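As you look at this complex, bear in mind that one protein chain is not there, while each of the others sits in place.
Letters A, B and C mark the chains as written, and numbering starts fresh at 1 in each.
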Amino acid sequence: MNGFLMTNAPALLIMLPLIGAFATPFIGRVSPRVRSAWVLLIMTLTTLTALLLASDVFLNGTQIYVFGAANPDLAIPLDSGGIPIRIIFTVDAMSALMQVIGAITGFAVLLYSISADRIHSGLESFYTLFLLMIAGIMGMVSTGDLFNFFVFLEILSISSAGLIAYRIDGGLAVEAALKYFILSTIGAMVILIGIGIYYGEYNALNIAMIASRMQFTLLDQIALVLIIAALAMKCGSVPMHFWTPDAYSMAPSSITAMLVVASQASLYGLFRVVFTLYNVTLNAMTVGWIIIILGVLSMVVGVTMAIPQKNVKRLMAYHAISQTGYMLLGVGVGLAVLGNQPLMESFGYIAMEGGIFHIINHAMYKGLLFLTAGAIFFRIGTYNLNKMGGLGHSMKYTMIFFIIGALAIAGIPPFNGFASKLMIYESVFAFNPVLAVIAMVVSILTLASFVKVFHSIFMGPKLPEYETVQEAPVPMLIGMGVLAAIVILFGLFPQPVVDGLIAPAAHALADQSGYIAAVLGGA
Amino acid sequence: MRMSKLVRTGADLLYPFALIFGLYIILHGHLTPGGGFQGGAVVATGAAIVIVAWAYEDVAGMIRKVTMKAQESAGLLLFIGTAALALGLGYAFFTNVLANSGSLFGLSVPFGPNPGELNTAGVIPIMNIAVGIEVWGGLTVILLYLLSGLNKKEEGS
Amino acid sequence: MFWNLPFIAVATLSLIGLATVVTKKNLIKIFLGINIFEAAVNLFLISLGYREGGIAPIFTSAPSTDMVMATPQALTLTSIVIGVATSALLLSFAVIIWKKYGTIDTDQIRRLRE
Partner (left out) sequence: MKRGLVVLTFVILAGGLLLIPALLDFGMPAFSDMDDYFLKNGQEQTAANNIVTAVVFDYRGFDTLGESVVLFTAVVGVGLMFRRMLKEEEYEDE
């Protein structure tokens, strides 16, 4: 039984949420309580599978799963002459890390959502789409096949668009969803053109196979530009960021926290293409600088747009853009010195680790912040900062969670944001001091912005219209508490996390030949 | 809006033919061009003709959203169940366990052109049927939803 | 390069589609632009698999075994179904927008801008 689970964990990771999603409309007819229990059960099982798979990957190295083969470990059929012909899931340390992020955030968000979205209609469909979103994220981060990546990307964007429009809200939410969906459809089609170019050149769809045949011709450069542009748009980096504030602010808060993870799955795709598909064949300095510039622009533009916002979720969305910049900056610096082993050893790996550590930290604290915004909305019915005030008297726990999230995003010491930002500062300073200074200034501006938000939400006298406001319900607090606990834990003990999870992920990402060898065998 | 009697009768007459043609495409997916998606789309087109010819209120009684949704979910569950069949037998997800097995759809085929035999291809015909059921239900229910959404506006304004 | 006509058609069609998306103000026309772009991508995929003189890869009563590549056709099939699903959701968004705002002109669908 254990062996069966271990072997088939990658398939189960997709199957469980899918079966859960297909059955939810039926089960939803029985009673809301049964439906909640069912969704929670499926999510728990998915989380356990993800953790099991991740532990397996971190202990025993990259796991592959071949769909449709008699033996799921045999990537290359004996008679095929050394080419993989089926869809292969390749779960290396980086994928496993992303799966853990998706699973834990999904679990916490679901706990929160069961209580927070109770008053709405159409909840069977809501949870169906939620599970499909989880399946999309899991598929995107674990697949080793480009076309499969595209299919899961589409599952993710369609379910996200449906969920962003969920509240309808006099058409506003639909408008935000429409904007997001038009952009992501065009983005996905552009990615498909890139995949088609690879297929036309190398007659392969498997990432490892294309990587082993990669010659970096002019066509490959076109494909690289198309894919980087589309994925940078999907992860909300600056030149194409304008969908982010709309979508993040109009979605239900629980979904916004998941959208953060969804955009990080696109970020993962970007890193996977650059590092695994191309690696040293591309001009690492140029592409690295492109990604660094995208990152710096995102950081600066995000934070400057955030400061004047009146809507608390829009403000947080602009901060999300700014934090995405840190990840791009860290990993971009790692890419810029890729192939140069001494520089890589001295600061390249640390920069990549910082960027990747920031992905997991960002998912946790930004999810936490969006959930607190949702809790406030749940009780007082508005996101407008000018209408809030004095809530610290009645919503103490929410206030504490907000403080934890805000200090973490600003990079204040005992929280996890500090740990990853410190790694980024140190390594980026060694690469180019100006970039490090910009990163620090952005961090200070973030702190200033959140101090202002904190003041206008929680401080001041109790307002008369919020006399009867109570603390958020317990399940919502538990959901926020899970994320807050992780934020504090990672902040207090960053070293074991970096050594155990982040460093293997960064090395797996940079190590193209290891990835190819895991699929194609040999080297 | 109900169309003229000529159109309605014509649509009713066309519907069984579309149904049979679609089912033929679904069932022969592993032998001739076509398959579950294409056949399902043909059947759904038959339903679309009926929907266009009759008014929404008439169609809502004939083709029910709930049944179509259930049909779609059932098709998907059959599809994923067929794929998971291999897991139970100790192979990887999506393995074609019935091909060349001698049982249902289990005749083997040698290489080269041949006239075609329906009882071949293992799980592929089953998956074709499952996908056909799903697409049939899915496309029809999308049409019904869009139509009902447009109808509500007319009532309101 | 006359023999590369399908690829030239792909480039032209995608530019037409994208230009429609960028310049038109009517939501339905924007969706049509997206559909044209999707059609261009599908055409691109299917032309990648063509081999000169090949027939469709179906062995039932096939006149020869010199066949075109099968994978692009499978990919195109997937892509078409995804396009259908996308169009359905986009159209339903347009219906809701029309019901709530009374217009499908993108210049007037600007209530989110703050």
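Keep in mind that, in the parts below, a contact is a pair of C-beta atoms (placed from the backbone, for glycine too) under 8 Å apart; a residue touches a chain by one contact, two chains touch by 3 or more.
It should be emphasised that the depicted structure is a prediction, and the values quoted were computed from it without experimental measurement.
Displayed chains that the missing chain touches over the full complex: A, B, C (touch as defined at the top).
Among B:T9, B:S103 or B:S148, only B:S148 touches the chain that is left out of the view.
Take chain C: the residues that touch the chain left off the picture are 1, 3-8, 10-11, 14-15, 18-19, 22, 44, 47-52, 56-60, 65, 67, 69-71, 73-75, 77-78, 81-82, 84-86, 88-89, 92-93, 95-96. Mapped onto chain A, the interface with the missing chain covers residues 18, 21-22, 25, 67-68, 79-81, 83, 85-87, 119-122, 125-126, 128-129, 132, 135, 139, 147-148, 151-152, 154-155, 158-159, 161-162, 165-170, 172, 174, 193, 197, 200-204, 213, 217-219, 222, 225-226, 239, 311, 381-384, 387.
The chain not shown here touches chain B at positions 29-33, 35, 37, 69, 72-73, 75-76, 79-80, 83, 93-94, 96, 99-100, 105-112, 114, 116, 120-124, 127-128, 131, 134-135, 138-139, 141-142, 145-146, 148-149.
Heads up, the rule we're going with is that only the chains that are shown with their structure count from here on.
Taken as a graph of touching chains, this assembly is complete, with every chain in contact with every other. Comparing the centres of all chains, each the average of its CA atoms, the largest separation from chain C belongs to A.
Centres computed as Cα averages put chain A at a distance of 28 Å from chain C.
Distance between chain centres (mean CA atoms), chain B to chain C: 23 Å. Distance between chain A and chain B, defined via averaged C-alpha coordinates, is recorded as 36 Å. Of all the residues in chain C, the ones that touch chain A in their complex are 14, 18, 21, 27, 30, 34, 37-38, 41, 44-45, 48, 69, 71-72, 75, 78-79, 82, 85-86, 89-90, 93-94, 96-97, 99-101, 109, 111-112, 114.
Remark: chain C residues 56, 58-65, 77, 80-81, 84, 88, 91-92, 95-96, 98-99 touch chain B in the complex. Residue ranges of chain B in contact with chain C, taken from their complex: 31-33, 35, 37, 109, 112-116, 135, 139, 142, 145-146, 149-150, 152-153, 156.
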